[in-house]
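In this view, the complex is presented without one of its protein chains, the others remaining in place.
Let's look at subunit A:
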Amino acid sequence: MKLLLRFNSEIIRKPIIAETVLETGVMLEIERAKVESSMGELVVNVPEENCRMVVEHLRKKMVDVTRLDVPITRDEVNCVHCGACVSVCPVGAISYEYDWRVKFDESECVQCGTCVNTCPVGVIKLPEN
């Protein structure tokens, strides 16, 4: 299971990953990391069976955790097909169909969350955990 971990400026200097490994005994494989002075983002790979425990530990330490293997969802019935989400998607997972309906290709989605905020009618959701 891939997890996206976001660290805010208050916790970014703490050795949270090391602590979590020690406390849970689960190896966290870091796939991608972006650390700046005010924020940090890590993508880690966690064995499926330990995922829940690791997520709980990280959340207690104020890390913002998103599960990346669960695709975003869109309530199609309530979508107004405005297209506000189309051009903000960095990987082109959202596009217009021939009849100007907006379609999502979940397999392309990298769960960046940009479209979630962009939707004016709030029909796009990232998985809760």
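Basically, a contact is a pair of C-beta atoms (placed from the backbone, for glycine too) under 8 Å apart; a residue touches a chain by one contact, two chains touch by 3 or more; residues count from 1.
In the analysis below, contacts and distances are computed from a predicted model.
Missing chain, UniProt name from the options "2-oxoacid oxidoreductase (ferredoxin)", "CBS domain-containing protein", "Formylmethanofuran dehydrogenase subunit A" or "Effector of murein hydrolase LrgA": "CBS domain-containing protein".
The chain not shown here is touched by just one of A:Met53, A:Val70 or A:Val86, and that residue is A:Val86. Summarising the interface, subunit A meets the missing chain with residues 80-88, 95-96, 99-102, 114, 117-118, 120-122.
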